[in-house]
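For this view, one protein chain was removed and the others were kept in their places.
After this line comes chain A, so read on.
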Amino acid sequence: MQGNSGRTSYTGGSHMQLGKPPTFVPQSLPRSPSVPSLQGDRPFNSLNRSDPMLNRKVFSGETPVPRLDPGSAHSPMGSAAVQASPSTIGGNSNLSVIDLYGDETDSQMASEESEDTNHLDTLMSKSSLMDQPHRDDYNVTSQETSMQTDSQLPQIPKSPRVNISSKDAEHFDRYGFKKQTSCISEAQYDGWWSEYYQYCERRKSKWVVLMEKHGLPSSDDQVTRFPPKNEKLKRYVRKGVPAEWRGNAWWYFANGQELLDENLDQYGQLLQKIALIEKLPDKEDKYPDLEIIERDLNRTFPDNIHFQRESFQDGEPEMIKSLRRVLVAFSLYNPKIGYCQSMNFLAGLLLLFLDEEKSFWMLVLLTSKYLPGVHNVNLEGVNIDQGVLMLCVQEYLPELWDYIVPKEKHSGSSKGNLNKLMNTSFSSSSGHSHQSQGKNDFLLKLPPVTLCTASWFMSCFVGVLPIEVTLRVWDCLFYEGSHFLFKVSLGILKLSEEELLKGKHHNSLTHYSLNGSQNKHKNNNSPEESEMELFQIVQTFPKKLLNPNDIFEKIIFKKRITFNNLDQDEIDRCRKYVTTQRQKHKPMSDPHKSSSHSNVNDNDDVSEDSDNSKPHSSDSSSHRNVHKSKTFNHTHRSEEHLPGATQDTPYGFKRSMTSVNWNSGLKEKVRQIRKKKDKFMD
């Protein structure tokens, strides 16, 4: 059935078939070429190799094929597309959508981007040609692997798992997420997407040219390798990897294959172990993570059709099963981390773009190489990264910093009605007052706003930023390294700052000029209220950031914005510094380490954390190691590495020359001047 309807639909229809006026429907689903038959990289090579047990395990379940057969498995991105495939819905609407989409794209793009036209033509004709073979690719792949699976299995991934009615289809984006979120309406989404998908198409055509220039295959099903890293490629990545290539691009840039090759059978063994554990009567006692994982499975992407129970008539979605396996396997693989909430989002997103085994290894890489220590039992890595972020805010967003750590916070109670205390705040126009205090209190007792920003890091913005923005961030994360998370965070905070100061402008000017001594109108701006406002904006602002280019083009690509100079080296050095600072004060700052439960064998040191996960990951993360050694050689300020050698010496960002304080004070002044100038220009 599936196969059949699949094809008909390709030849098929017009959007007239859609239950609803198809205004924007076309954009909601990927054009057919995006059905990723990414078998090019033999996603399941290792699974294929591995023992039958694994396969049995993997392929168990009501719907035998779906997610895990090499083709579909692959990517749900794919499978979003796949699901766009016919079988789901009895055939017509989704696919017709795809056709329509293709048409539109064709004409609109051709007219819009004349420079690209020639190329586009080839691209388009190629892609339409690809449709059919494409399916065949699937077939080939399934056949390749069918030796270990039931030979009866349908060739095209069965997708009755998703049971959206045709008129529902338009409510979901190309990955299966509901377009409407708590902060974005479907109309907003559609309005934006009608532009943005053209951008995506343009970018893709450029990518294709680039690939061809390097003699690399560029059809969706064959893109597994990428050109050597250079500025141009970096720029391309920053402007977005084509959605259909994403899984493979991440895998490639993160060096996943190397890690997998070193651990060929490991995932299979972990699955075997899981199978044994499943049989234990007291498994939940022995493996307390199981229960928490279980509880989070349906709370990961309840707004994504691939994860929705309701969408599946019989039993659990394959995605949920994969997610469970990946998370449980991880908790066994790295007991030091076990399961930490937020990893469900990481794994969930990975599973939408990569097969299960690769997703697992990417999770390993994320938690060791990119976010060392962040998910550990004591979450010390989070605290360190938040400390680093706060240092960056202090350095690069001083106005916001005054909101985050108003001075009165240092001088005592933060309890209500503190009008009097307000007069010491907002004095920063005279220089870097906080920094010159030489106090790093905030590194130990992180400001409340870090509770919000911590989740940005823990889940790498999944669920924080709208999906297309998140994916752009992930592209860069895997290409450039973890410092990109800081850049994005600073970008968001910068935009939040503008939002925050928008209504405040008059007020804050008054504060500055009077040096805060007059507070007649302060009643509506108590510290508590400021804090609340800050948190509220920081919490909701990113969720509204529908258009990736609002942050990428307007902030991250702007050389003029100083924090864009941050590089991995700087962030690693900064992490080291914060680690040291926190360790130095640990006994004081954390006297009552929580009573309640287990988990003691835990070490707070970032580098150790990454070392500990090393047996598994180190070799592949040569990247990181390079940085690490650089960090050590880069004794810009040697005290950093000697706990106790200094008393709260402030961190010096690289560009400052010799005297940190002097220079940052100067910088601050320049910044203020420039800001004023900007204002006048506006």
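Basically, contacts are C-beta pairs under 8 Å (C-beta built on N, C-alpha and C of every residue); 3 or more make two chains touch, one makes a residue touch a chain; residues count from 1.
Simple rule for what comes next: contacts and distances are computed from a predicted model.
Visitor: The complex lacks one chain in this depiction; which UniProt name from "RNA polymerase II transcription factor B subunit 2", "Elongator complex protein 5", "Rab family GTPase" or "Exosome complex component RRP45" does that chain carry?
Guide: Matching "RNA polymerase II transcription factor B subunit 2", "Elongator complex protein 5", "Rab family GTPase" or "Exosome complex component RRP45" to the record, the invisible chain is "Rab family GTPase".
Visitor: Which of A:Val382, A:Leu477, A:Leu490 or A:Ile556 touches the chain that is not shown?
Guide: Counting the whole complex, the residue in contact with the absent chain is A:Val382.
Visitor: Of A:Glu195, A:Asp261, A:Glu278 or A:Glu528, which sits in contact with the chain we cannot see?
Guide: Going through A:Glu195, A:Asp261, A:Glu278 or A:Glu528 one by one, A:Glu528 is the residue touching the chain not shown.
Visitor: Decide which residue listed in A:Gln222, A:Asn248, A:Ser331 or A:Thr450 touches the omitted chain of the complex.
Guide: Residue touching the absent chain, from the options given: A:Thr450.
Visitor: Based on the whole complex, identify which of A:Pro317, A:Pro372, A:Gly463 or A:Gly491 touches the chain you can't see.
Guide: Looking across A:Pro317, A:Pro372, A:Gly463 or A:Gly491, the contact with the absent chain belongs to A:Gly463.
Visitor: From the list A:Ser205, A:Asn248 or A:Asn344, which touches the chain that is not on show?
Guide: A:Asn344
Visitor: On chain A, what residues meet the omitted chain?
Guide: The missing chain touches chain A at positions 292, 295-296, 299-303, 340-342, 344-345, 376-380, 382-383, 412-418, 420, 445-448, 450-455, 458-459, 463, 523-524, 526, 528-529, 532, 535-536, 539, 592, 594-597, 599.
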